[in-house]
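A single protein chain has been omitted from the complex, and every remaining protein chain is retained in its original position.
On to chain A.
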Amino acid sequence: TLTLTSLIILTLPIITTLLQNNKTNCFLYITKTAVTYAFAISLIPTLLFIQSNQEAYISNWHWMTIHTLKLSMSFKLDFFSLTFMPIALFITWSIMEFSLWYMHSDPHINRFFKYLLLFLITMLILVSANNLLQLFMGWEGVGIMSFLLISWWHGRTDANTAALQAMLYNRIGDMGFIMMMAWFTIHLNSWEFQQIFLTNPKNTTLPLLGLLLASAGKSAQFGLHPWLPSAMEGPTPVSALLHSSTMVMAGVFTLIRFYPLMENNLTIQTSTLCLGAITTLFTAICALTQNDIKKIIALSTSSQLGLMMVTIGINQPHLAFIHMCTHAFFKAMLFLSSGSIIHNLNNEQDIRKMGGLYKTMPITSTAIIIGSLALTGMPFLTGFYSKDPIIETANMSYINTWALLITLIAVSMTASYSTRIIFFALLGQPRYPSLAQINENNPYLVNPIKRLILGSIFMGFLISMNTIPHTTPQMTMPPHLKFMALAVTLLGFTVATELNNMTHNLMFKQPSRMHTFSTMLGYYPTTIHRILPYLSLTMSQNLATTIMDSIWLEKMIPKNLTTMQKTAASLVSNQKGLMKLYFLSFLLSITLGLLIAL
């Protein structure tokens, strides 16, 4: 039963794409109801799993066998995939309903829904894959759909470059993924997870490094992160689905899947930890002074992803997974409410031009406040059940102190930039032109946000109560460590409110150096995007044109030879060019010699 229901879940959205009645208007509603039913059906295996803790592996269609490598279509339904699938379906359902309102005036809205559905299908393939080939198919699929969706308004140059950026950075990560697949084929002769975990090889540093690179590319860790803020060029439902709750989770999800291998490899754990710590601090710094509301939320996503990497680095993959699931809810909700603000203010995305929405858009402002509180880990909201255990375990484990301090600073910055959003977008006097008609009454807008609010409040509790802990959590710790997370969050809140209130009275003539560092995203895109193409182009020009063509083929032998001979001949010879005389003397000497000999 478990197996059949799970397969039905995956095929329901696929059937909708196969019907292909793009021209009619009811395609949208069919899609949305298909996702709704898929969500309802996917709850059945999840509840069965919660009740019985019985994992299932479906392996049904044998595709091919290449020498000794057997490739088949197999699904793995364990704790991770069974918990994530209903969540992904729920969020996609809410986002599809939201985009019925948001993309209402778009003539290609059918194609938009088709893309969203394709994305959902590939994400589900990724999540439920039991072998690396299927996971790679889902991986590439979400990459492609992200490209298509980011460049939705493809007449805009910035959107096209952002989509290219996303694709390129994902590709760099894919190199690592392919290296990992190759290593597993060579050493373990299999791509199935069961075989990999059973054999448990001892020298797994190389494939896990590849996996780390792949996750860094997909989940926008430091070094491969600029595509995520640029990906905000896509429509808000795209940002909500891809870049807050599902696609960027793919990298972290794969890392979590490999936790039996990562338990034994301390090098990889420390590198994950440091990478995650750097990411979370850097993106939190960048998010502090951004002026575009979607960029702030995107950088906040990146920061939370760094936090998840940190959790994996301290060998707590289950906590990272729970944080991933809860983060999906409130981040999607933050994006949806920002989309509501943007549309209602007539496509205004700059928070310096918003304000005073607290009274005019009550549902949206409630959503933002609840979402921000959940994000910062307010006690007993959703974020608390995942973020607080992370900070506690990090405090109590044998860990790199610098990474820990950085993570704590980033947590306080989370509170700061959330306060900044609330302050600029909601409070104060309106700074937008007064012709904007603010209308929240559409049920397609309100219902998804209300559902996600309920999810943000209760899901943390529900998930943590219904899962069996795989590692024993820390029970006793000194009180100052216990309250550390709360303390840094409150610190962030107070500092941010203080500074934001000061902006009413003071203004800098010229932003300070730190401010420009933060606003320009740490100068990272500016430097890297110019230096790397310049270096590779000049290197190729040097190699191909200069060395090969000009020097070796043209100048080395032919021209050098001519100049050498010319200078030597003109230097050395003192001939006068009297050819007839020389030839005559030659003839005379030959005849004389012949005559003498004979």
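Methods note: a contact is a pair of C-beta atoms (placed from the backbone, for glycine too) under 8 Å apart; a residue touches a chain by one contact, two chains touch by 3 or more; residues count from 1.
Just so it is clear, contacts and distances are computed from a predicted model.
Of the candidates "NADH-ubiquinone oxidoreductase chain 4L", "General transcription and DNA repair factor IIH subunit TFB1-1-like", "Pyruvate dehydrogenase phosphatase regulatory subunit, mitochondrial" or "Calcineurin B homologous protein 3", the chain left out of this view carries the UniProt protein name "NADH-ubiquinone oxidoreductase chain 4L". Counting over the whole complex, chain A has residues 570, 576-580, 583-584, 586-587, 590 touching the chain that is not drawn.
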